[in-house]
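This structure is in structure tokens; I'll ask about it shortly.
In this view, the complex is presented without one of its protein chains, the others remaining in place.
On to chain A.
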Amino acid sequence: MATYKSVAVPACPKLGERITQDTVYWRGYKTPVQIKEFGAINKIDFSPVPPYNYAVTASSRIHIYGRYSQEPIKTFSRFKDAAYCATYRDDGNLLVAGSEEGSIRLFDISGKAPLRQFDGHSKAVHVVGFLSDKYRIFSGGDDYSSNLWDIPSATEIVSYSEHTDYVRCGCASKVNADVFITGSYDHTVKLFDARTKHSVMTIEHGQPVESVLLFPSGGLLVSAGGRYVKVWDVLKGGQLLVSLKNHHKTVTCLCLNSSGQRLLSGSLDRHVKIYSTTSYKVVHSFNYATSILSLALSPEDETIVVGMTNGVLNIKHRKPEERKEDSEKKRRPAYRTHVKGRTYMPKQEDFCVSKPVKRVLRKYDKLLKSFQSSKALDAVLEPPIRLYTPEVTVAVMQELHRRGTLRSALAGRDEKQINLLLTFVARRVIEPRFTPVLVTVADMITDIYQPVVGQSAVVDRQFLRLQEAIGKEIDYQEELLEVLGMMDTLFATFTKKRDTDLDTNKSNGVTETIETNTNN
């Protein structure tokens, strides 16, 4: 004898993006905080020591922000013209920045005036950075040269003039204190060793290089320029490992997350893409309002800070992890009594009486089992089910329709209930997975309550809303069909005409229902 089968709620696969661990991880940020700066933000750098302040370079100022502060906690503004590339030293005590006038300034975090000033570049210095021995600074300027400076004496150690265009990006190796790389608009990335007179390696990127990055291991080099992000194996003599083309505008900034497992790239196309460094596939992407110039991730990925061309600083903080300790504590004793005797093994002489497993049915299932259609419909129109799991509501409606009792379940309702029903229908009828059922429901409601139209302003308004929703959907579908037609003609002209291929319209079983119901 069969048992009662509960209503099957069809699980609709989510179209589009799949939920992976990455999406869960990268979605775990709060709504962003936006701070307006004076000009385009060309560099954001996090202090490597707690409390992880970050330096934002925009226009002629360098602002230092605290982790949660909306206002800068410190400002360096001793620049006549634009400042560039304010970068922390490893210990977080010193900050170096280039400038439009060609001088490089070194600041103490606690002081205000520059400790040192390095002059030697004849044009703007867009990139500066500390080598990993903490006592030297590398820089790249618009005078095509890449220089190395000594901090104590504030003198130039060596100057390389190998680039043939502006040097706009660079990076120091964390493994070797003598090695740094610079990327230039002459489409090359050059690797320099401070111990030699010339560059050690030249990598041809193919586009003006906007950003370079060395992996913590020092073995891999990432360069961004044009629409491409390219990964090179330095140890193999600069062999191209992979070329990523996921942006549709110039990629401006690169960044690794704290674990080194993910690579982030920001672009003028307003997207930040996150790649896995093992498969080099895009695992997630963020959308921003305007073109992105700079990007930084705090240690432990606590904060993502993105700087835009219009001077807006966008800061996202990670949500604190939820804790459920309280509820667990409450449950514990009950669980213990529940478990009591569960491990008891029956002896041979024991007579076993099997206890039938009690099936727990949902409320609507219980009502459907006893053929109480109206009450079952009421049960699924309760706010939690109606709002959060509309598929259950629709599944029960379908089941009632299957049983032929939908009409009687819908009939005989008062103004408030009709209002509720119509709100639900008008809101959900345009969802493709609910459309077939809800169109029937809408039909029936209009049939049943046609005589009382005009008696209640609330219900009338809902009917008008339903009509509006359906009308909009029809317009939308028509537009879509037009687009489809246009695309078909385009494809037809592109593909070679073959008389056997009469129809190659791949529709993955998920076909969009075209709304034809206009009688509402």
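Heads up, the rule we're going with is that a residue touches a chain if its C-beta (ideal position, glycine included) is under 8 Å from a C-beta of that chain, and two chains touch if they have at least 3 such contacts; residues count from 1.
The criterion applied here is as follows: contacts and distances are computed from a predicted model.
**Student:** Please identify the absent chain by the protein name in its UniProt record; candidates are "WDR75 protein", "EF-hand domain-containing protein", "Exosome complex component RRP41-like" or "Prolactin".
**Tutor:** Options "WDR75 protein", "EF-hand domain-containing protein", "Exosome complex component RRP41-like" or "Prolactin" considered; the missing chain's recorded name is "WDR75 protein".
**Student:** Based on the whole complex, identify which of A:30, A:80 or A:403 touches the chain you can't see.
**Tutor:** In the full complex, the listed residue that touches the missing chain is A:403.
**Student:** Just checking the interface: what residues of chain A touch the absent partner chain?
**Tutor:** Those residues of chain A that touch the unshown chain are 1-8, 10, 18, 20-21, 368, 399, 402-404, 436, 500-509, 511.
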